[in-house]
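All protein chains but one are shown at their positions in the complex.
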Amino acid sequence: MKLIFDKSMPGRRGVMPAESDIPVRANLDSRFLRSEPAALPELSELDVMRHFTALSEMNFGVDSGFYPLGSCTMKYNPKINEQLCALPGFANLHPLLPQLSTGRDRVQGALAVLHHMDMLLREICGMAAFTMQPLAGAHGELTGVIVMAAYHKAKGNDKTTILIPDSAHGTNPASAAIAGYDVKTVPSDENGVMDIDALREVLDETTAGVMLTCPNTLGLFNPHIAEICDMVHDVDGLMYYDGANLNAIVGRSRPGDIGFDIVHLNLHKTFATPHGGGGPGSGPVGVCERLRTFLPISIVRETRDGHYYLDYDQPEAIGYIAPFYGNFAVIVRAYVYILMQGADGLARVSENAVLNANYIRERLKDHYELPYPQLCKHEVVFSASRQAKKGVHAVDIAKALIDRGYHPPTVYFPLIVEEALMIEPTETESKETLDGFIEAMIEIAKLAETDPESFHAMPTSAPVSRPDETQAARKPDVASLA
Amino acid sequence: MPFIANTDDQRREMLATLGLSGADLFADIPDHLRCGSPDIPEGISEQQAAQRVGDLAGMNDTDLTSFLGGGFYDHYIPAAVPAIVGRSEFYTSYTPYQPEASQGTLQAIYEYQSAICRLTGMEISNASMYDGGTALYEAVMMALRITRREHVVVDRSVSVIYRTILRSYTTNLGIELDETAPDNGLPDRRAIGDILANGETAAVVVQNPNFFGCMDEFTDLAEMCHEHGALLIVSAYPIALGLLKSPGDMGADIVTGEGQSLGMPLNFGGPYLGFMATRKKHMRKMPGRIAGRTVDQNGKDCFVLTLQAREQHIRREKATSNICTNQGLCALTAIAYLSLLGKEGLRKVAQNCAEKAWYAQQELLTIPGVELRFPNRWYFNEFVLELPTRADRVIRRLLRDDIAAGFPLARYYPNMDNALMVAVTEKRTKREIDFLVHSLENAL
Partner (left out) sequence: MNPETLRYSEQHEYAGVEGNTATCGITDYAQGSLGDITFVELPDVGKELKKGEEACAIESAKAASSVYAPVSGKIVAVNEALEDDPAPVNDDPYGDGWIFKIEMADASEAEQLMDAAAYDAIEKE
């Protein structure tokens, strides 16, 4: 479709700002000014609505259909969350207001939401305190690793290395490295979980901590996880829980009870806030008792008479990691979701997420290679290796699914499974939807046997088919300049 | 059961297919690692949640006449913006890993990148970052990578909020942050020049208009930087770019900024939008997602995520940043806003802001004892007053009249007890401004 800039018609106007009601004209020195207005498009409001409506029709969201993108927890985003976070009492609130003298009296409802969420997440995760500030999952990771560094510094520990399993998301090593640590990779064992003997070999006095998802990206719960926590604690290392996969165990097991010291959550995964085409997310970080003084400034506290205030008096804190109090509108959405679920609801979330994943595992295991055949948690990872021998790769299966009305699973991740197809159905999908998807997958597996050539043209029903990524990267065209 | 589709019968059927009981689903978690039901309240209905959370929203005071700014502004949001952003094909999707299912998101990002380049006068923009502060931190890290130096100059006229963020992230990295004292509100060229002369500085960080609202022209500073092998990083206010000379025209190497003013509500601090743009030669050192235009296998124009080899999911511990996604929906908000206002509309918003702020400044300065903290400077839509008494006391007084008069700089700057920072957007009316002047006069 034409770019919005190419639809511009000189002289056409969209939304025009009001005429100023001020009797004077500002007299700005021309050396500060543009010689010409920025080359933005000139369009009517209707032109703009049609343009973006047409773009939205070329997009697939959870509301469009089944979206089993592994590790992303693409569950339904309740509409009430959208409505409540947009209430003027939240949306129009300036973040500097509580920093004015007596200003906090004007934002008690907003501070209450932040404080309640802190309390709810503590209880759900078994941690001593949370900061709501991190703006996304990866931002939470960085915050958590900086907390880890502050702890070791305060104790005078000379720690240089963070250990990460080979099945980890790329953000884990990247966050550790950006915070100044060396990264060592720990291989997985034949059951797909962190190899405890390999861990023992690399674990030493220089180990600052271990970053893990649990269950891991293969959807497997590590049976030795408590032992791993003990081993790491024995060298005064910290256990970091990447909450990407919390949907698998929410309401049934708590990272704090398992022995983790630092946790980040992805509110946009487990707690149903929308992914927004890639953000905004929210990545609150929880810590155990001995780390709570390191959490970033500020923290919402409650006075004895039930008022809320921001505490900036945190001498050991790692400082400020975000401008204010986190992605507040996202936090409100997650708050509404948790209120509606309650304790029982959350336990049902994990139960149904796990049931749905295992149902797919069972019904597809004869049609696709299943490298780790045991009970899984919220997601299941198949390999297209059998199909690949016929020339049909994971990416081809993904494109075939698009033609059948499904968003593809995550492909080629985790890296330790060749031709990986990582499927996470989530609890909000019904058996009928899963059955439809399973039938499509079986039909695709059969087609791979009978007519592997036919995959090359797929998808045929989408607006475009297999963009040339090599050309995109060799000769980058990443902006239309005026 | 909220948001769970399977009926009890279906669950039984599925368990039978698996040959398992419900309890077996968690048999792989050792007993002692399982918890009882978390001690949180029972779930409530949608109607009850709407009531309860609506009550909390109602406890917040949004009827104030607000002159708060500090980088986060109360601009008018056209109704069509939330109508576009509220399309669930956009907001319930994820990062466009599958381009065929995500052309809408991808083209919108490409258009956003283009608009940011056109506003900032740069050649390359990423798909956005968390907020203006973290974008500035990423720009500093990028400058260190490009120059392979470890020293950065940050002027204290740059947002104090951004500077504190910068410090938190760089504490453990052996990076030297040198903060320079401004000269009557603007970066002191001589002081910065002296530091640059050592030839070890990776970048100089400035802001326009700066935290105090002062406008500047950085062409001389850019030349000084380039002469000594340093980069100039400019943090910009996108609404002001409707009127002001672009950082690109001044010779900046990296431009970042807070995009909240482009159609996003204040939201008590987020979500916001960090933008980042640079010169083409630095493209592969830039962090974050980037959408690019290419052709598909049938020769049709289309869009993909590109230059991904810089990113964490491929480069892991060697990535340019740990950032995973962008602020997709916020970038969409910004391009929707910029498209609706268009070339002339954005200029007009900027002009209204500047004029109303000019009027407010002139009127406030008629109050005896009220002066500009940084006299003889040019201001866009924010300025710092020196009051004859403590600013926090005056603010408290005016809050009683439901006016948020501005921000007391003493909160972050020592020896600025009487400094009040006042922001004016196009939403403030003459009447509101006159009321501020009247109330402030009475409060002194």
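Chains: A and B, in written order; residue numbering restarts at 1 for each.
Following the convention adopted for this analysis, a residue touches a chain if its C-beta (ideal position, glycine included) is under 8 Å from a C-beta of that chain, and two chains touch if they have at least 3 such contacts.
Keep in mind that what you see is a predicted model, and the values were worked out from it rather than measured.
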Selected residue (touches chain absent from view) among A:L87, A:L291 or A:A472: A:A472
Touch list for subunit A against the chain that is not drawn: 412, 469-470, 472-474
Residue numbers in subunit B that touch the chain omitted from display: 284, 306-310, 314-315, 318
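By definition in this document, only the chains that are shown with their structure count from here on.
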Inter-centroid spacing, subunit B versus subunit A (mean Cα positions, whole Å): 20
